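If you scroll down you'll find the structure; I have some questions about it.
Our next item is subunit A:
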Amino acid sequence: MSGDFSRSLWRDNPFLIYLVGLCPALAVSTRLVNALLLGAAMLFALLGTGIVGGALERFLPPRWHLPVRLLVASALVTACDRFLSVFAPALHAGLGIYLPLLAVNCLLLGSAGRGGRPFGETALEALGMGAAFTVGLTLLALLRELLGAGTITLFPMGSFRGVLRIPGLAGQPARLLAAAPGALLALGYLSALGRWARPGRKGS
Partner candidate 1 sequence: MTAPGSPAPAPHLHAGTTTRGLMLSVAACLLPAGTWGVLVLGPRALAVLAVAVGAGLLTELLIAGLAWKSFTLADGSALLTGLLAGFTLPVSVPLFIPAVAAAFAVAVVKMTFGGLGRNWMNPALGGRLFVTFSWPALLAAGALPGPASGGGWVRVPPWQPDGSLLGGSGTLGAVSTLLLVLGSVYLLARRIVAWEIPLTFAAGYALTVWALAGLPAGGGLFRGDVPAALASGGFALAAFYMATDPVTSPQGRAGRLAFGAGCGLLSFLLRAYGGRPEGPFLAVALMNMFVPLLNRLGSPMAGKG
Partner candidate 2 sequence: MSSPSSFFGGGVRLPERKSPTASLPIRKACIPAEALLPLRQHAGEPARCLVRVGDTVAEGMPIGRAAGPLSADVHASIPGVVKELREIRLPDGELSPAVVIALEGEFARTGRARTPVDWRTLSRGELLAKLEAGGVVGLDGVPAATRLRVSGRPEVLVVNGAESEPYLTCDERLMVEKAAEVLSGAAIAAAILGAGSVEVGIEANKPDALRVMAGAAAGFGCRVTALRPRYPQGEEQLMVRALTGRRVPRGGRPEDAGAVVLNVATLLAIHEAVVLDLPHIERVVTVAGEGVPLPANLKARLGTPVAALLEECGGLAGGRVIVGGAMRGFALDGLDTPLTKGMAGVLALSRRETRAAGRTACIGCGRCIAACPWELRPVELYKWLEHGELAEARSRGLGECTECGCCSYVCPARIPLLEGLASGRRRGAA
């Protein structure tokens, strides 16, 4: 059972290895905090749709699986969205449209039709994929924000406004990395790294 978790995380990391669910990659990975938030939201949504959707799928014919997932995902994601807009409006604004867009994210919907399995397995797999997504997105955001803006943005807590400025880089960051082409560039290299470090890789 734990095999599912670690497999989703390392060997079959959907974000880095299979490049699934890339929409948020461009927009949200400009700030580390956004990446963490979206990752958390994705994790929540994956777990929710996995469990609820999986449970419903037992009772429904196959052609209903995808629409049901869509509905469940939308509901959960909207809940996240509203929750965040009330309790952390500034962070919510940072995510913009990309949080609601999770509802149609391939990663979420791609797990349709895999219901009907033991509850534990589904949960672990969802956790694994969510963790994989978060890890991947976070790494990307770290790279992009560090080199592309010279800062690291975390959750504001108390008097800490959340933005750490790195002395050397903050002066003249490589702005290309903060823009869309940089995202794809960085993602490409991270993906290559992920494949290279994959356990059980053949050759070089």
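Throughout what follows, a residue touches a chain if its C-beta (ideal position, glycine included) is under 8 Å from a C-beta of that chain, and two chains touch if they have at least 3 such contacts; residues count from 1.
Candidate selection criterion: all candidates are chains of the complex that A comes from, given by their letters.
Just so it is clear, the model here is predicted, and its values are computed rather than measured.
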item	value
Complex partner of subunit A (touching, any copy) among 1 or 2	1
In the complex with candidate 1, residue positions of subunit A that touch it	172-177, 179, 181, 185
